[in-house]
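Complex shown without one protein chain; remaining protein chains in place.
Order of writing sets the labels: A, B and C. Residues in every chain begin at 1.
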Amino acid sequence: MGHEPRNPDYEAAARESFARQSAMEALGANLVLVEPGRTVIEFVRNERFLQQHGYMHAGAATTIVDSACGYAALSLMKPDAEVVTVEFKVNFIRPCIGEKFRAEGRVVSSGRQLTVCEGEVTNMETGKTIARMQATMMAIETDGTSPG
Amino acid sequence: MGHEPRNPDYEAAARESFARQSAMEALGANLVLVEPGRTVIEFVRNERFLQQHGYMHAGAATTIVDSACGYAALSLMKPDAEVVTVEFKVNFIRPCIGEKFRAEGRVVSSGRQLTVCEGEVTNMETGKTIARMQATMMAIETDGTSPG
Amino acid sequence: MGHEPRNPDYEAAARESFARQSAMEALGANLVLVEPGRTVIEFVRNERFLQQHGYMHAGAATTIVDSACGYAALSLMKPDAEVVTVEFKVNFIRPCIGEKFRAEGRVVSSGRQLTVCEGEVTNMETGKTIARMQATMMAIETDGTSPG
Partner (left out) sequence: MGHEPRNPDYEAAARESFARQSAMEALGANLVLVEPGRTVIEFVRNERFLQQHGYMHAGAATTIVDSACGYAALSLMKPDAEVVTVEFKVNFIRPCIGEKFRAEGRVVSSGRQLTVCEGEVTNMETGKTIARMQATMMAIETDGTSPG
């Protein structure tokens, strides 16, 4: 889709940040792809994070696709920026039934301060969509300020 | 707010469903109040579910307040119904910094099939709002159909 | 995208419904394409619907892309169904500056009762995105009930 990264080390920045999230480790999530404006995280069914019907909790899928959107946004930010989620909306289309899942986040529009992303979680065996997200991310300078 | 429960055992239904969610146990969440149209879940900081800056992951807060909204919706449904989240939108107002947190879900409007809820997560020590949610829930009959 | 219409007269159903919306006429909107799972509505700058800076009001763009999503959903519904918007979320990416605009709505997932759509409004001269939407639609039987 032709997004130009502003940080030559965008992939390392995403992987380093992802590695610091104990929640991603607890959920068994793996960051498998980082491209300018697009990231993919894979995860598997985890008995520890089920909802009342025995399916993977939708909150786990949501947390992971929010991370995928966040890192997609980060991949287009300046080297000293960090990403924070301002808000997101997520539709749950099918229960999170199955063993292997894929979350993808993509940048829709990247502005100076705000980035709009879309993302989805799919069942890797059936290809069916489990959840769909639209999210707003913001760039935060690592010195605590926002880009002016 | 004057919501009338249609299930005399609404509290037991919520607690029984909550107890079956291994994710709620993993997150250390406690269902502390169930009223017709309102529920409260409390949780504490958990080293296993942090994001990259060492704060509690926003996804944990989101998952818990979605549950609070879901059980608020369920408390006004018929005895044989179960609740499923159709979608939600959540704004992240402050990072999830602190030790003790409170998630509250409240019914805004309860229809025959769809229920609209609002919810928030607050820091129990400061009273400050961490996240705000607006959610749409749907009633599912336990025989697999939706209420006609 | 391979959506199968369940109503052979899906296009006539969309156009007939669109024609009954005085709001679409007031906004100068034209339904230019109806395919199974996708519709396009075009509109032009209208002095009567401006916001405080003299641009086309974002509410006009929102109303039109909501209609585009609604008719995309309707195109996959049964012959006796009507569509109602349950909710939507919209991000405003750029001001609605320019003369000619295009709103497209597409079905993401079409279920028995609920349909999830995505849509956007773009500037027809620059191709730039003005707004992005994710919406939830519901099928209503014309006899007043919902599909059971």
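Criterion: a residue touches a chain if its C-beta (ideal position, glycine included) is under 8 Å from a C-beta of that chain, and two chains touch if they have at least 3 such contacts.
Computed from a predicted model, the values in this text were never measured in an experiment.
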> On chain C, what residues meet the omitted chain?
Replying inline: 17-18, 20-23, 26, 47-53, 57-60, 62-64, 66-67, 82, 84-92
>> Please output the residues of chain A touching the missing chain, sorted low to high.
In response: 86-87, 89, 112-114, 116, 136, 138, 145-146, 148
> Residues on chain B that touch the omitted chain in the whole complex?
Replying inline: 89, 91, 93, 108-109, 111, 116, 118, 129, 132-134, 136
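To be clear about the criterion, only the chains that are shown with their structure count from here on.
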> Just curious, how far off is chain C from chain B if you go by their C-alpha centres, in Å?
Replying inline: 32
> What positions in chain C touch 2 or more of the other chains?
Replying inline: 89, 136
